[in-house]
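See structure below.
The other protein chains are all here in position, but one chain of the complex has been omitted.
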Amino acid sequence: MFEILGLLVQGFGVALQPFNLMLIILGCGVGLFIGAMPGLGSVNGVAILLPLTFLVPPDGAIIFLAAIYYGAMYGGAVSSILLGIPGASTAVATTFDGRPLAKQGLADKALTTAALASFVGGTISVILFTFFAPPLAHVALTFGAPEEFSLMMLAFATFVGLGGDDIAKTIFSICIGLVLAAVGLDIMSGAPRLIFGDLPGFMHGINFLVLAIGIYGIGEMLWTVEENARAGGKSMLSEANMTWERTKKNVSEFTGTWKITSLSSVLGYFVGILPAAGATPGSLMAYGIAKQMVKNPEKFGKGAIEGVAAPEAANNAASTGSMLPMLTLGIPGSPTTAILLGGMVIWGLEPGPRLFSSNPDFVWGLIASLYAANVFALILNVLLIPAFIWVLKLPFTILAPIILTLCLVGGYAPTQDMHDLWLMLVFGIVGYLLRKLDYPVAPAVLAIVLGPLAEPSLRQSLLISGGDPMIFFNRPYSGPIMVVALILLFMPAFFMAYRLIRGGRPGNATSGV
Amino acid sequence: MLQRRGRTLGFALGTVGAAALTAGLCSAAFAEWKPQKPIEFVVMAGKGGGADKAVRFMQSIIAKEKLAPVPVIPVNKPGGSGAEALVYMKGKKGDDHTIMFTLNSFYTTPLRQPALGVDITEFTPVMRMAEDTFCLWVNTDKKDINSVDDFVKAAKAAGKKWIMAGTGKASEDNLLTDYLNTTYGLDMKYVPYKGGGKVAKELAGNNANSTVNNPSEQEPFYKTGDAKNKTKPLACFTPEPIYDGVPTFKDLGKDFVYFMQRSVVGAPGMSAEAAAYYQDLFTKVFNSKDWQNYRTKKKLQGEALSGDKLMAYWKHENEVHEGMLKEMGAIK
Partner (left out) sequence: MTVRTAELLMGLALAILSAYFMWKSAELPIMWVPEVGPGGGSWPFWLSAAMFGSCIWILINWVRRIGPVANNEEPFFEPGLFAPVAYVAGALLICVALIEGIGVGGFKGIGFYGSLPLFLIFYIRFMGKHSWVATIAAAITIPVVTFLFFELMLNITLPKGMTEPLFLKIFALYYGL
């Protein structure tokens, strides 16, 4: 314990050197900016700036990239709230309540909550990271395909609350997301799969961002165009304001969510550690659990601040969590950490179980810099809220083409393929029409993120067991997770059946979008 | 227009370029061609994988040493085990600003999917940067397995219950697993995962019984003489030993070596001047201290090859892989 504190103090010695401190601030700023762009997330930020890190020594380089990672996680919420477009899959859950808040003219409240929750999540997880890294690394290591699949089932269970009133349409939405996730390659047989029309553009599968920007970017814009035409050009979006009074109220409302925020942080951290999962399932589960915990769950999806605090706390916590397997095992917990890992190799470090003993300055400098990055990301984020709100005050007919431009670039950038731009437009227009007919679209977007994680782990497990599904139940970690997941999955069906038998109509008023 | 002129002459010079490489003399001779816009560096795999890391590493070397006047931009085209990247490159015929980093899926994917219509001999050979190596690994918990013989005995006893983890179906790992199965009369079950890092972790976490991973991927869990190792090599598929005291399959009397190429390829029909430029550029990268360190650290082998020699190497490897895939039953 004292040994750890001593090392941490040493680490602060590295992180608080003026040059490194400058890198932290710069990194947070750049990350915030990139994360706030629809379609660009921490992966892009880190990948693009990786070559620049050659100009500084390794500890400075990782500090810079980690700050970008952090900044981007904060920034992701900005685009989710202001534009309704999640910049990365980790920020999808933030749109559910963040966007409605913005539409009620409360963008400042949503942004403040997101920033504070991110700070709490980030800080709690760094503290957990500081003291419990090695034992947790062992758990992460023994996590195999069956455990991954059980965890995915748990994430799916939290979906149940995300659908609309119409069960048939919710099932449709989940299934189409999962089917679209299967496009590309069947990794188990190595055979191409669902290559519609033999177009090579389908070979890399359907990127989550193409669907998300299509539905939330293009679709949402079409929706707003219609809404504005109906309202004669008036929009509540511009009602947001940042005053001292409002901020004080926002902060005090946020402190009311401390239970949910801290629970989400811990949850996010543990899910983030697991190699396959990363921040997206973490933020989803946090959202689902928060919904169970509050007194009035019907407010969720309509602008509950708990619905912003929970996923934001969890995704920031998870981003720290995913650094744990990277540093201790040399395996990435997310695409971003995969690139950070590549960077460490470039700087001549050997990530893995030996890193803590061979490069203590580097490791503890990084950990200390995470504390610092959190503080600066919070400060920058809060200071920039007025600027973000100013963006909303632009006339819609100027703002809309700018957002659409960002959507076009954001849809093209991840794969650099025109095919995906077309696909994005199709998703946008069809998604808009579906939304007009009350099809919930959020389950499809989440399913396309979880599908590529769930399917291979299911089939790997069954291949290992020779087709015996008991493999999910008779392993020490997988078993309990699977049982809980199944209970959560089937509970609503149970209630529904019960109500059907009693003669009531199915469906309680919950809406995710 | 400039780059189109005198292709035949350039082609002849390109051949000579191979010889000039080692001396690093060709920069002056081909100074006429220069990139006019950022260079697109296509990766046949996803972000964060082994190939992607290598490309970003080369990108960093080029940026750090200021070897090119324009940035080199990695573009990931991971679809269909490289099929997407190959089709993309095919469509870039005659383009002087698109290069690609290849693996062995450069051979196996066109062989398995003839419908793609990709003929790898049409691509412009630039430079082989290295050959990645493979070893057979088991978990250190298996105290009684210390040699290939022990491994064969244990795997035979386990039969189908023996899990070999690898990266993807019909990939390098799959070919090696099949080789071991046929050579030693085993019945190991091959389970494909996404990426070598994941495979390494599955073995270290005891979720698989063995792997035929690259040392670069498995080494987070192995260092010579470290007591905390989670995995250990039994033998390597190289001509010369990689680790002290760990034999090669050649030492064990099997006439078998296997590598994964890590080569830079130009778009089909690239002008000879541009090809020469890239050969020169990657010679500099190859000779840089960083790349040489990287090769040592990652246990990479294989000298630099370019031009006709690289093409001859591809043709040979293509035949070898065709034979292996036929044996495996993946193609007819």
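So that you can tell them apart, the chains are marked A and B in the order they are listed, and the count of residues begins at 1 in each.
Here is the rule we go by: a contact is a pair of C-beta atoms (placed from the backbone, for glycine too) under 8 Å apart; a residue touches a chain by one contact, two chains touch by 3 or more.
All of these numbers come straight from a predicted model, not from anything done at the bench.
**Q** Which of these touches the unseen chain: A:230, A:295 or A:502?
**A** In the complete complex, the chain left out is touched by residue A:230.
**Q** Which residue from A:8, A:182 or A:251 sits in contact with the chain not drawn here?
**A** A:182
**Q** One chain isn't shown here. Among A:243, A:292, A:358 or A:397, which residue touches it?
**A** Only one of A:243, A:292, A:358 or A:397 touches the chain omitted from view, namely A:397.
**Q** Please give every residue of chain B in contact with the chain that is not shown.
**A** Against the missing chain, chain B presents residues 34-38, 40, 69-71, 73, 160.
**Q** If you put the missing chain back, which residues of chain A would it touch?
**A** So the residues of chain A touching the unseen chain are 34, 40, 44, 48, 165-166, 168-169, 171-172, 175-176, 178-179, 182, 186, 188-189, 191, 193-194, 196, 218, 221-222, 225-226, 229-230, 395-398, 400-402, 404-405, 408-409, 412-413, 416, 418, 421-422, 425, 428-429, 432-434, 436-438, 455, 458-459, 461-463, 466-467.
We adopt the following convention: only the chains that are shown with their structure count from here on.
**Q** Quick check on the complex: what are the chain A residues that touch chain B?
**A** The contact residues of chain A facing chain B are 43, 47, 50-51, 54, 141-145, 184-185, 187-192, 195, 200, 202-205, 275, 329-332, 335, 338-339, 341-342, 345-346, 348, 350-354, 415-416, 456, 460, 463-464, 466.
**Q** Using the touch definition up top, name the residues of chain B that touch chain A in the complex.
**A** Result: residues 47-49, 52-53, 56-57, 59-60, 63-64, 74-81, 83-84, 87-88, 112-113, 160-161, 163, 168-171, 189, 191-194, 197-198, 200-202, 204-207, 219-221, 223, 226, 228, 230, 293-294, 297 of chain B touch chain A.
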